[in-house]
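Here the complex is missing one protein chain, while the rest keep their positions.
In order of appearance the chains are A and B, and numbering begins at 1 in each one.
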Amino acid sequence: MGDLVWIFFSAMVVNNFTLMLFLGLCPFLGVSGRVETALRMGAANIFVLVLTAVWVWALNTFILVYAPYLRLISFIIVIASLVQIVEMVIKKVSPVLFRQLGIFLPLITTNCAILGLAIFQTIRGYGFLEGLAFAIGAGAGLTLALVLMASIRESVELADVPAVAQGTALVLIIAGSLSLAFMGFAGLLSSS
Amino acid sequence: MTDGDAHTVTAPPPEPDVAPARLLVVLGAAGALAGLLLVLAYGLTLPTIEANKARALQEAVREVLKAPERYDTLYVVNGALAASPPAAADPRRIEQVYLGYGPNARRIGFAIVAEDAGFQDVVRLIFGYDPKTRQLLGIKVLESKETPGLGDKIEKDTTFVGQFDGARPPLVGVKKGKRTNPSQVDMITGATISSRAVIRIVNRALERLGPLVEAYP
Partner (left out) sequence: MRHEISPADLHCGAHGAAAPPRPGHAAPAREDLLRGIWRENPVLVQLLGLCPTLAVTNSVANSLAMGLATFFVLLGSSLLVSTFKRVIPGEVRISSYILIIATFVTVAEMLLQALAPDIHKALGAFVALIVVNCIILGRQEAFASRQPVGRAALDAIGMGGGFMIALLLMGGIREVLGSGTFLGVSLFGPRWEPWVIMILPPGGFFTLAFLLLAIGWWKRPRAA
């Protein structure tokens, strides 16, 4: 389990951030039935997650050893700043991408998946490479969950759903079913 | 929340333009106050938190070494066990092994903490080992996220856990009811992978640390 492959697949499917750990639910439940949008949100998340993992590793290794009580505050400052910077960079580099993606970026700050990654990475004492594998796996898992939810919602829009169940209740039932399906991945990575 | 919908909100009442200096002062003051509060809370709670951790470890060591009178903490340094950590290092970052003593300073055995991947996530356990008789003294699962009702029996099923008292590593897992000698372990029906994980964790830890504890004078 210091094994990078294990960390990657564990974060992506076996302990999927959204469907098993309940992180990143707000964008997940709010994503509409458009797979393209889901992919873009996923990509933005992966990007921020990877940057966060690097900074969190640096913070944990060099600075927070002296002031562990500042951990949460420094994490949230780093995340908020990263999102700001990413937004500015995308705006400059590709205004088209910014217009398509822009509305999602401020949302990422309060997305509990990013802070969740930082905290899990710290608790498990991951090093630099392990943190990266973790972040990429987590981001891939988030994207997977988003895309699955978006494609299902696309189909469900054409179905006859009772008025009482429409909206979030329906989305939660879909999410529960996806989570149930993902439980099938348990045992994938054990080496026996 | 649909794509592209900007939610109109009542904006806060318009304020006169604020000098950047004032922004910095306010944020700086808030930061300083926050820092102060945190240092205070940290100082107040740290002793209790450390005491809790120490007590939890003590209980675990006592359980797997079958109530020793006392125990020493040994550090794995450069492939051998040392009674104290190297001077410059942080002791919490060095792997530790615990040596328990009974009455008359008789050595009971070593308590070793190890972890590896289980069925769902990482399983972490502590086990007692006596290098003189080459037998396990007992195990205790410290952390596991195995399936409730099935895999979590590795911590809750006393029959399963009890088998490790007096077991002889290297351990081999067998189907439930087929255990014939102390090197075999009856696995839990319906939780083969979790059971195998426990066995593997003990075997691997002993492969690595067995020679070290046997060599400790």
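As a working rule, a residue touches a chain if its C-beta (ideal position, glycine included) is under 8 Å from a C-beta of that chain, and two chains touch if they have at least 3 such contacts.
Remember, it's a predicted structure, so these values are computed and weren't measured experimentally.
From the options B:103, B:148, B:177 or B:217, the residue with contact to the chain not on display is B:148. Checked against the full complex, the one of A:47, A:69 or A:98 touching the unshown chain is A:69. As for the chain not pictured, it touches chain B at residues 1, 6-7, 9-10, 12, 15, 18, 22-23, 26-27, 30-31, 34, 37-38, 41-42, 45, 48-49, 52-53, 56, 147-149.
One chain of the complex is left out; on chain A, the residues touching it are 19-26, 29-30, 69, 71-73, 76, 80, 84, 103, 106-107, 109-112, 115-116, 119-120, 123, 163-165, 167-170, 172-173, 175-177, 179-180, 183.
Operating definition for what follows: only the chains that are shown with their structure count from here on.
Computed centre separation for the pair chain A/chain B is 27 angstrom, with centres defined by C-alpha atoms. Remark: chain A residues 1, 6, 10, 14-15, 26, 30, 32, 34, 37, 68-70, 73, 103, 186-187, 189-192 touch chain B in the complex. Contact residues of chain B toward chain A in the complex are 1-4, 6, 34-35, 38-39, 41-42, 115-122, 147, 193, 196-197, 200.
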